[in-house]
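Everything below concerns the one structure shown next.
Note that one protein chain of the assembly has been removed; the remaining protein chains are unaltered in position.
Our next item is subunit A:
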Amino acid sequence: MSHTATPLHLLPKGARATIVDIASHSHFGELDAQVTLRLKELGFLPGAVLQVIGFGLFGADPVAVRINGTKFGLRRSEAAKIITTVHPA
């Protein structure tokens, strides 16, 4: 069983993964803490299981995921904050 940490935006469609961390990301500058908090409020917490369900047309952006039975659309930059370990297929 591999436990390599992979950011969400690099996961393939259909992948299931467990969140291990919400990392900081320079993209959001001083808003980064706010974005982290909002992600957590929406249920993106370490330990939660998510599944990648689809991508947008251009550059696989945004990415759609399901978590706690709810679907969300996230940009690659937001998804990059979410560090996961992939479940074996």
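As a working rule, a residue touches a chain if its C-beta (ideal position, glycine included) is under 8 Å from a C-beta of that chain, and two chains touch if they have at least 3 such contacts; residues count from 1.
Operating definition for what follows: contacts and distances are computed from a predicted model.
Per UniProt, the protein behind the absent chain is "Ferrous iron transport protein B"; the candidates were "Ferrous iron transport protein B", "ATP-binding cassette domain-containing protein", "ABC transporter permease" or "Putative solute:sodium symporter small subunit". Panel shows subunit A; residues 27-29, 31, 34-35, 37-43, 45-46, 53-59, 61-62, 64, 66, 68-75, 77-78 of it touch the chain omitted from the view.
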